[in-house]
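The chains shown are only part of the set, and none of them has been moved.
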Amino acid sequence: MNTGWTGGAAAVATLTFDVDAEAPILAHGHHYAEHASTMSHQAYGPDVGVPRILDLLDVTGVPATFFIPGWVAEARPGLAARIVARGHEVAHHSYSHRPPTGMAPGEERADFERGMEVFAAQGIEILGHRAANWEASWETATLVAEHGLLYDSSLMGDDRPYRVTTVAGGVTELPVHWSLDDWEQYAFLPSPHVGSVIESPRKVLEMWTDELDAMAQFGCLFNLTNHPFLTGRPSRAIVLRKLIEHAQERGDVRFMRCGDLARQAAADETLATRPHIPPAASPEVFPPR
Amino acid sequence: MNTGWTGGAAAVATLTFDVDAEAPILAHGHHYAEHASTMSHQAYGPDVGVPRILDLLDVTGVPATFFIPGWVAEARPGLAARIVARGHEVAHHSYSHRPPTGMAPGEERADFERGMEVFAAQGIEILGHRAANWEASWETATLVAEHGLLYDSSLMGDDRPYRVTTVAGGVTELPVHWSLDDWEQYAFLPSPHVGSVIESPRKVLEMWTDELDAMAQFGCLFNLTNHPFLTGRPSRAIVLRKLIEHAQERGDVRFMRCGDLARQAAADETLATRPHIPPAASPEVFPPR
């Protein structure tokens, strides 16, 4: 019996953790390496947040996917392997966490391939990719297809998995969204200036629980993105646990690793294919700035 | 019996949806067309949000008004017609979604007329207009009057419909307000930088329900603006449904399309006329910057 991409569940939940460490801050400028407080703020992610989250996933019995920039995996040998050993998926999250939309031609490819090489050298099987900052270029999906990966998770064109066609073949897109990301709720740094008000974890629990329930009603993919340097903090980790337990109590939400979901989605012939080309926007109508 | 612009209701509710798609982002600069994630984030509006909202309006039995930039209607042939076929009004929302206040002389007129031509070519009857970004110039209402439209919906000089006099004749203004807009609550993009914290739909439901109840007390127009790329998301759509159901349970709030309300308001001789001229502000008192 073919039950489609959801496997018969009301909704599928993919818990994803972007283990960015220092990379997204350094991507704002190399001099941030001199900011000891900020660097320690970022190091908290792999050093304290990841172990706490791994324990939480053990206790709740839920598999997850960890997107890691190659530079982070390289700087912390053993990090990716420890995550895989706990039963989770490690996926490609660029090499340097610089956003593709800000790169010169050729740079994105080089950065992508350097990341792939790091994971290959560490013996980590890579099934999918997520663009830094969720700022994919139109080439990003092509690189994903070209390297034989199953899925990308950087676009926002739907709230269910969909197919994207590239010159190098098809890719399954597991779409993300800013409202299912802990960054906009919790992140704060004075320099580089990031964030504004820091939100209460209870607000975040309310918002994500409501979205999960609504997604179960509409048959969607609850693709949640957390950062260990943010959600690894005590009360935020507990909120994540409460969210998982809420989903488990519902009984109709299935937790999956992204790679497993991508395989299941690829087998669903009813999956929508969404156009993947720049809008036909004339510079006369929309002038350059 | 003349019951005035409200038709005897305690308040009138006009649900409006600005189907902006990629246009407001491209209006920040043509190069954003290269940002695949951001473009997909915007495409979600017409592709996923609009169908979900149309279903929601069917289920609740409420008519609505969809403001569409001409460029969006052109890029997605059939979109406007499908909305009209479901019983709703389609209205003019500029051609390019560039704000009139940032245009050179003549540009606003050209943009306005190009939008009118798109809808004419698609056989869509246009009764009213809303300026991009709610950043009308003093010429905007003149263009609306000159083209024989019934109403404009871009100003904020009252919370009840009012008359505006222009050199080309009178226009009924259906005023808007930032607090009845989903953009300030939900929008977030890193580049162009849009928004800060993303709010919980429950907060938005609370705020809009309170405003609707207060408006029923004061006899106002509850002119709500939602963007399908924002409010089309699952839990936000459900909050919109709860808001509609709250209004229906009150029993004294009437849902109308903007065009129907504009006709009813035009027949109300007690409607206020508000001055529509720039303030007498000397550059000596308020220096240019």
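Think of it as A and B in the order they're written, each chain with its own count starting at 1.
Operating definition for what follows: a residue touches a chain if its C-beta (ideal position, glycine included) is under 8 Å from a C-beta of that chain, and two chains touch if they have at least 3 such contacts.
This one's a predicted model, so the numbers in the text were calculated from it and none came from an experiment.
Depicted are 2 of the identical subunits; the complete assembly encoded in this structure file consists of 4 such copies.
Going forward, only the chains that are shown with their structure count from here on.
The geometric centre of chain A is 34 Å away from that of chain B, both derived from CA atoms.
Here chain B touches chain A in the complex through residues 22-23, 26-31, 33-41, 43-44, 47-48, 52, 71, 75, 95-96, 98, 186, 188-191, 195-198, 200-202, 233-235, 237-238, going by the rule given at the top. Those residues of chain A whose C-beta lies close enough to touch chain B in the complex are 99, 101, 131, 133-138, 140-141, 154-159, 175, 177-179, 184-185, 195-197, 199, 203, 206-207, 210-211, 213-215, 217-218, 220, 274-276, 278-281, 283, 285-289.
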